[in-house]
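One protein chain is absent from this view; the other protein chains keep their places.
Naming follows writing order (A and B), and every chain is counted from residue 1.
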Amino acid sequence: MSAFFRVAWHVMRKDLTVEVRSKEVLLTTLFFAVSVVLVFSFAIVREGRAPDDVAAGILWVAISFSGTLAMGRTFERERYNDTLRALILAPAERPAIYTGKLLGLLLLLGLVEIVLVPLIGLLFNAPILAYPGMLAALLLLGTLGFAAVGTLFAAMLVRVRSRDTLLPVLLYPITIPVMIAGVRGTAALFQAAPDESMARFWIALLIFWDAIFVTLALWTFEPVMTE
Amino acid sequence: MNSDFERLAVVDVARHYGRRKALSQINFTCASGEIVGLLGPNGAGKSTLLNILATLLAPSIGRVEYGERTVADGGAEVRARIGMLGHDLFLYPELTARENLSFFAQLYGLSDIPTIVRAALERAGLADRGDDFVSGFSRGMRQRVALERALLHEPRLILLDEPFTGLDQASASALVARLRERQRAGCMVVVATHDLDVADGLLTRAIYLKNGRIVGTDTDSRGLADRYRRAINNSGGDKPFLSADLSAEALRAKVEAPGAKVEGLSKS
Partner (left out) sequence: MKHLTTPFIGISAAMLAVAPWIINAAPYESTMGLVQKVFYFHFPAAILFLLAATICGVSSAIFLFGKRPNADGWAIAAAELGLVFGSLTLVTGPLWARKAWGVWWVWDPRLTSSLLLWMIFSAYLLLRKYGGPGSDKLGAGMALFGMANVPFIYVSVNVWRTLHPQTSVVPTLPADMGIPLWFCFAAMTMLFLSLLSLRARLEHQRARVEALYLAEDEA
């Protein structure tokens, strides 16, 4: 087991080192997320103010859109010098490699969310500090569910020519439950009369989904990665 | 349990991509201390065969035996004894040479990594440039780092895909010297190349591939170019050109010798 976490740790650290050097994925993903928020604002803002109850939806749409971009880019990097092959060729457990890639992606998306959430709070007057713990839990669990499936699919699609279009096509329908839970849970916290028990219900559901998604992904990574 | 192996046997391997036959009826063996060359024009199936030997691709028919094992009985243990230098070098350009080597050393679970990495950098002739980014290296320097990366864990089976492309004379001879050294250490080396000038004199056996088939094998390491041309050009018919008694039939007889598994051969 310690070998598993050692490999996952090194893969994650390698991804983060590369990212700290180039900052490419972080900056482009962040800028894209902000653009998504703005595009949605233009679509819904009437007479200078946004309707109530849209902040949560826009936040999660921005996370899922920019998350897809980040997944595509991190695996494009592994494709560039065919390094994914080298990772697969190593005698390390393959699920450990998956876990490392997933953790790296989670950290990256976490950084994006640190900018995105205050921005949403500012633009849409959302009370992001009312329940910081529960909001953080929703964001973490929702991102984990989304990224767990996304990392697996992005890795599967590395060898496929039309990967850029197929990734969102496959990912969005599968991750809709996570999105619903994230949006509904966050909306319950953002609304005028916050509904704590509702948010707790969605958090519990997210934990359940994450467990299923992560287990399934760890389980399928090995067979789908051998051609 | 010892996962090392002294012999590699490719038994009746074929690989298809849909209807396209990338490889068919590939049979050969490689013993420790041999350098086998896979020679052939582009699209002959050299890379596919190397990827099958590296366990990255599963053969559609047939099997590869690493000593007594196949990939099915010991995935990670077999992979731990294989080192591959891919055509795309398998290096992260954003990392330094040292970081690249340490990262893979960690993935392979090696101990005393700083010493191993320092020694590898020295062998690559880059002891003083170890902390420079790989993106700033010339093709030859990258190739040397990539080779040392593939050899970090002292693999028994070394697979090289077009290692001579883009190398100048000095780098090519350094590579040849390094492979010779590994050969003496008892490694098996399989090189896919179309650079006959460098291959000449290096190989203990040449296997000529064309359109996914073995069209000839050769145990005379000198003067490959002429026989290569004959093998490739005369292979219009189904009869393989053979310069030595290492035809597919002879090899099959060897493989069927006592101790070798026979199942899977019957289908041809």
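The definition used in the following text is that a contact is a pair of C-beta atoms (placed from the backbone, for glycine too) under 8 Å apart; a residue touches a chain by one contact, two chains touch by 3 or more.
Note that the structure is predicted; figures quoted are calculated from it, not measured.
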| item | value |
| --- | --- |
| Selected residue (touches chain absent from view) among A:37, A:156, A:189 or A:203 | A:156 |
| Among B:31, B:61, B:76 or B:176, the residue in touch with the chain that has been omitted | B:61 |
| Subunit A residues touching the omitted chain (full complex) | 149, 152-153, 156-157, 159-162, 166, 169-170, 172-174, 176-177, 180-181, 184, 201, 205, 209, 212-213, 216, 220, 223-224, 227 |
| Missing-chain contacts mapped onto subunit B | 14, 16-19, 21, 24-25, 60-61, 238, 267-268 |
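The rule is short, and it goes like this: only the chains that are shown with their structure count from here on.
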| item | value |
| --- | --- |
| Subunit A-subunit B separation of Cα centroids, rounded to whole Å | 39 |
| Subunit B-facing residues of subunit A, complex | 3, 6-7, 10-11, 14, 17-18, 21-22, 77, 80-83, 85-93, 226-227 |
| For the subunit B and subunit A complex, residues of the former touching the latter | 54-58, 76-77, 79-80, 82, 84, 86-95, 99, 103-104, 106-109 |
